[in-house]
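A single structure is presented below for examination.
What you see is the complex with one protein chain gone and the rest in place.
Chain IDs A and B follow the sequence of writing; residue 1 opens each chain.
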Amino acid sequence: MDHNYQKDISGCGLTGLISTKKRMIGGADIVKSLCLMNDRGNGLGAGYAAYGIYPKFKDFYAFHIMFDEPSVRRTVEEYLKNNYKVEKVEEIPTFPVKAISISPLLVRYFVQPLKERLVGEIAEDDFVVNSVMKINSEVEGAYIFSSGKNMGAFKGVGNPSDIAEFFRIEDYSGYIWTAHTRFPTNTPGWWGGAHPFTLLDWSIVHNGEISSYGINKRYLEMYGYKLTLLTDTEVVTYLLDLLIRKHGLSIPAAAMALASPFWKKIDEMEKDDREVLTALRQTYGSALLNGPFSILFGHGKGLVGINDRIKLRPLVAAVKDDITYMASEESAIRAICPAPEKVWAPRAGQPVIVELED
Amino acid sequence: MFKSLAPPEYLATIDREKCIRCKRCIQNCGWGVYSWGGDKIVINTSKCVKCLRCYHYCPEEAIEIVDNPTKFKNNAYWGFHNIRNIKRQAETGGIPLTGMGSDLPYTILFDNLLIDACQVTNPSIDPLREPMELRTYLGKKPSSVELEKGKDGKPRLKDRMPPQIKIEVPIIFSPMSFGSISLNAQKVLAHAARECGILMNTGEGGLHEDLLPYKDNIIVQVASGRFGVNPEYLNAGVAVEIKIGQGAKPGIGGHLPGEKIPLEVARTRMIPVGTDALSPAPQHDIYSIEDLRQLIYAIKEATNYKPVSVKIAAVHNVAAIASGIVRAGADIVYLDGFRGGTGAAPSIIRDHLGIPIEYAIAAVDDRLRQEGIRNEASIIAAGGIRSSADAAKALALGADSVAIATAALITMGCTTCGKCYTGNCSWGITTQRPELTARLDPEIYADRLVNLIHAWTHELKEILGALGINAVESLRGNRERLRGVGLDTQTLDILGVKPAGR
Partner (left out) sequence: MFEIDAAGIYYRDLNARIREALAKGEKEVTVRNVNGQYYIGDGLSGNATIVLEGVPGNDLAAFMDGPTIRIKSNAQDNIGNTMNAGKVIIEGNAGDVLGYGMRGGKLHILGDVGYRIGIHMKGNKKQSPTIIVGGTAGDFFGEYLAGGLLILLGLKPDGPIVGDYLGTGMHGGTIFVRGEVDKKNCGAEVGILDPDEDDMKVLKNALTEYCADLGLDIKEVMSKKFKKLVPVSSRPYGNLYAY
């Protein structure tokens, strides 16, 4: 185990939206919403995630990979060729932006694990997770920053409008969007450090700092996750993957495990609820996210917003027609939805769970 | 008689002008230092252990106990204890005994670890006004929770959780047997454990019926001497502990001297009065790990599956041993470090065998995680926890709870004089002499021990608050919030801790 990692810390603003009717929404909205909160970041990181953007390749895992230098590309492609059917490879379209002088090589691959590589009882998803862990921890200078189906993350070092322009975010259309502007307090200048953090179709944007990071990381390592990104948000992504995908918890149950009610409240509950909450907390104590946070996590079927147990970071939600918005500030929602039907501030630890209609 | 060539360690002195000849010092000293010479107090200073009972009870503050200035020549290599032990051995041919944990100046890792605090990027939390949770559950946890829909559509547990022991603070009392300590001292522990929602541990001397009212806060112990072990005993507490070893004397058994075996102790242990109570070095039904498994499950069968704890001394290969214990079915692994206390141990063993608890916690926690079985058992760490800071560091290294004994005894008057094995404890703690044990009023001293646990609880909450976390789960194993000062790279690596400044 490597104990000598340096943890990266940052403050930020976040925003997200979902159309439950799967209406395609252009990227311009999310960019506008995020840019309103420019002062929550410091221009050293921004990013976007969108769902429904690759309908033509929706059965393929879309790997977005950044290469610090082109030479490692060959190593990674060799690995992909040996393990995946590679349907399509292309550089992620980018547009020159004055403020962004240096960027890694950004390539996307639409892939499907080779059947013969799925030996034993390994599930396809687990195979993909293992590949992501392997490349991110073992191939210096290569980093898979997006690996879900029909979704993708776009992120880098820059302010929200520059990163949006760079990736031509306005050219994408999706039914779920999340976005993040970052205020890192040390400046690694590493593109991988920006949010969203993704794994499979989980994407996380996060405001705050996870003070329990150290134990969350060690807990995840016990289950084979390799934490390579030097930032606390990564643990949230992997915890959701572990609790929901691997352990089969529902989203509300997983939210209860990650931001558990206080014992005082649990003790007051009626027997069945108390037993469930007690068991969740006893079992997932090391997964408890402690410290200030508000988080949006997107996934293939919906969008969830949650904040910490004592509400140390802001989160506002609003609804208009089939769209639910969630953001650090109400004004970020009003920027793109001036007259919502309902606006509310979710209570501490109470998740806002929105699912796509079938 | 030949006068010992080992000079006394302490000089008991009386200011004759202040002394009013009230003889309280004579009454209070359990060691026979003072006697009445007809017109004044006579002092036999060679018997003095500096327990300070006389000083405390002298109404005129006439007594002063000083370190004997007539010592052997200072020598950086031949320490006082070396020379003194050789002289005693030359006189007796015996093994010098000692009590308490080792007092030799080995590096204390706790003192080379510092705890983090929040500034700006994450807020500290106010522990006095806002919730701060220290509650801990000891016992085996499943790796995941399975839920199913109940009739009302709400989620229900699919399987029952394995049995859990709830403690309100992750600080419990280490095992100390009736025999090694007095019944009153055990009552203090039991009373305070109940008051604080934590646990005391019978040690291996059986369970006196006076402790039955406290059974919900008691772990009963089964050790190599099998004193007082019967089905009722096994089922009396909330868990059963198998004692393999003790930090102060790894690998060896124990002799509770006959002086400490009066009728009550003898009755509870089911042995003759006044003989030495023998605890064999090994448990003779455990010569290998599969034998341990057999005993664990024999106890589980006999108790309808109460949690079983296995206590071992922290020795070189502690990680592999602990892993074996967990795989053998233990619900709790109790690690007792090098600095752990004892009522009686050969000083050569106490001072030279085993490893400090800090390494043991780190190694065991790491190993159980590497093997993916950390959830299978809770880790209790003991052996020299002196303060809530030590406790916090032990938790951050990976322990679920700490256990304290010496600190608890200090609240009862103990000054760590280290003469527990004589049975003369003037504070009534490690003695069975009725005139001495009567001094330890369980109610009064329980309040003092409760105060200590409350004070440490407050301090732990302050530490958590400074760390910006409001549940002890987030401290447990969170080595990211520790930094080493003046530790070498390899030690840091073993502890899984970064150096300060990184």
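Throughout what follows, contacts are C-beta pairs under 8 Å (C-beta built on N, C-alpha and C of every residue); 3 or more make two chains touch, one makes a residue touch a chain.
Predicted model, so just to flag it, every value in this text is computed and none were measured.
Peer 1: As a test of the contact rule: which chains in view would the missing one touch?
Peer 2: A, B
Peer 1: Which one touches the absent chain: A:73, A:168 or A:311?
Peer 2: Result: among the candidates, A:311 touches the missing chain.
Peer 1: Out of A:220, A:304 or A:332, point to the residue that touches the absent chain in the complete complex.
Peer 2: The missing chain is touched by A:332.
Peer 1: Check the options B:7, B:79, B:96 or B:131 and report the residue that touches the missing chain.
Peer 2: From the options B:7, B:79, B:96 or B:131, the contact with the absent chain belongs to B:131.
Peer 1: List every residue of subunit B that touches the chain not included in the displayed model.
Peer 2: With respect to the unshown chain, the touching residues of subunit B are 126, 128-131, 455, 458.
Peer 1: Which subunit A residues would touch the chain omitted from the figure, given the whole complex?
Peer 2: Residues 36-37, 39, 264-265, 310-311, 314, 316, 329-332, 334-335, 343-345, 347-348 of subunit A touch the chain absent from view.
Rule of thumb we're sticking to: only the chains that are shown with their structure count from here on.
Peer 1: What does subunit B use to touch subunit A in their complex?
Peer 2: Listed in rising order, the residues are 118, 120-123, 125, 130-131, 133, 135, 137, 141-147, 150, 154-157, 161, 164, 366, 369-370, 372, 374-375, 467-471, 473-481, 492-493, 496-498, 502.
Peer 1: Any idea which subunit A residues touch subunit B in the complex?
Peer 2: 1, 3-4, 6-7, 9-11, 185, 208-209, 211-215, 217-219, 221-223, 243, 246-250, 253, 257, 260, 262-264, 272-273, 275-276, 278-286, 288, 290-292, 309-310, 312
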